[in-house]
Structure formats: structure tokens, C-alpha cells
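Written below as C-alpha cells is the structure these notes are about.
Other chains dropped; remaining ones untouched in position.
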């Protein structure tokens, strides 16, 4: 899975029938040490109610069809977790505010 | 899924039997902030009637066989949505004309 | 799918039982605007009788097992179309000779 920040949304009224009603999040991949964005973006289907600004990880490929929201749908990216904290070599590089 | 602009078409009269009758779009991946093309191209099967100049997103891998058009076919890329708008950090980076 | 030029062949007498009798093409990925090779190569299983010099596109991943030739075989790349022409922004960047 890959770590990313939710930076926005993508809206489409004209799309494949099967993905009607799914929320499309715009994600920017991050470096989990500096927590900086990498300028590399992906559109991901939300399965956890993630909001703009949150750090998440998403699953790619066929496994993006294995969430309750995306089962059997043409999806190659699904957000599967909102991150509370990231710990690297004994140090927190990220803690969600409120945690 | 990945954001791209439809920039053309690819035509083949000699191809695998199963992909007969499918439209092959030439897509250029875009940066969703500047909306500039990245000079990186992919051939994608159309499942939504997308036209040249439109901003779309496409699905890669096995999920490219999960649209009504591409089911069971040797496809690794299918356009699944025509984008109306992209919103990043509260600002529209793209709005389809007429929206 | 990705556009490439057939530049050669790869021959193996010692291989997985299931891929006996399949032709392995050496492909060089191309830029579909300049039509120049990118110096990036892949070995792809032929499902359409493509020959050296032809422009083709190939399918990657699990869909490479969905042609009549590669069904059920350990293949992650299969040539599925010989390209007649590529049109970008209203201009032909490629036309097969004889077309």
C-alpha cells in the first residue's frame, strides 16, 4: 500500500455504470519521512470516509476491488485506511491531530 | 485511476479477435494541478464515449476488464469517467466547459 | 495498452512447459508523437502474427492471458494489435505503409 494525503476530489457525471455513487478522492503521494507531497497524484475510490488533509494509505490493482464499497467494480485504487501515526526507526514522523 | 486528456485515436485492422469493435483512445497523462500534459501516453479502451480534448480518468490492470464494454477482453486500460471538475485544496484546477 | 515497435525475437529452448510453441517478440516502446524508440524493451507473446518493424500495441498484466494464444499461460505481455495509424490532435503521427 502507498501513503498519500487527500488533497481534493474529482467529479464525473458521465462514467461507467458500475462506479455510480462512489466518491473519487484526489490523492498526492507523500514521503513518509518528511511528510512532503511528491507532486505525484492518483484518483482513488474512498472506502473509509476519508477527508481532505488526512493521511491515508490506498491499495492498488485487483485488490482495489476487495473493499465493501468497490467489490466487482472497475477500480484500480481504493483508500483502505486513515492513518493515525507513522513510526520510523523509533520516532513518530506523523501523528494525526487529536491522537 | 489516473487523469489524462484524450488526444487522439489508434486504429488497427489486424488485432486479437476479442477486441474487435472497441475504440482505442490515445491518452496523455496530465498533472492535475497545472493540467499540463506529461508527454506520457497510453492506449485505452473507451467505455464512456469520450472525445478528443476531454479530461478523463482510466482504470489499469485487471479492472480494465470490469466495464460493460471490456468484460472478458484482453484490456489493461479502460476509460471509465469523463471528468466534470477537479478540486484541489478548495480550488478548482479544472472545470469542463459547459459545467 | 502501450505502443511499441517490433525490433526482434527472443528464443529459448528451455522454458516453462506451458509457453512451448509461442513466439516471443522483442518490443521497443515508442513515443507516439515522434515515433522514436525509447530504449525501453519488453518481451511479449505474439497473438497476431506481428513482424519486425511493425508498430503494435501490447497488453500487460493478467489480461495478457486473455488472448486465444496465451489463455492460461504464464504471460504478462501479449501483442494484441498491429497498428494501421495513430492520429493525435487531428494529425497522423503514423500510417502503416500500404495503408
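So that you can tell them apart, the chains are marked A, B and C in the order they are listed, and the count of residues begins at 1 in each.
Here is the rule we go by: a contact is a pair of C-beta atoms (placed from the backbone, for glycine too) under 8 Å apart; a residue touches a chain by one contact, two chains touch by 3 or more.
If you're wondering where the values come from, they're calculated on a predicted model, not measured in any experiment.
Novice: Taking the 3 visible copies as a start, how many copies are in the full assembly?
Specialist: Total copy number for the complex in this file: 5.
Keep in mind that, in the parts below, only the chains that are shown with their structure count from here on.
Novice: Mapping chain-to-chain touches, which pattern fits: line, ring, star, complete or other?
Specialist: Contact pattern: an open line, chains touching in sequence.
Novice: Pick same or different for copies chain A and chain B, depending on whether their interface residues overlap by over half.
Specialist: Homomeric contact, different residues on each side for the most part.
Novice: Nearest 5 degrees, what's the C-alpha rotation angle taking chain A to chain C?
Specialist: About 145 degrees of rotation relates the two copies.
Novice: In whole angstrom, how far does the Cα centroid of chain A sit from the Cα centroid of chain B?
Specialist: From the centre of chain A to the centre of chain B is 20 Å.
Novice: Give, as an integer number of Å, the spacing between the C-alpha centres of chain C and chain A.
Specialist: Taking the average C-alpha coordinate of chain A and of chain C, the gap between them is 33 Å.
Novice: Please set out, as single numbers or ranges, the residues of chain A touching at least two other chains.
Specialist: Residue numbers touching two or more other chains: 62.
Novice: Which residues of chain A touch chain B in the complex?
Specialist: The contact residues of chain A facing chain B are 7-19, 24, 26, 39, 41-44, 52, 60-62, 64-65, 72-77.
Novice: Of all residues in chain B, which touch chain A in the complex?
Specialist: Residue positions touching the partner: 1-3, 31-33, 47-49, 57, 59-64, 66-68, 78, 80-90, 93.
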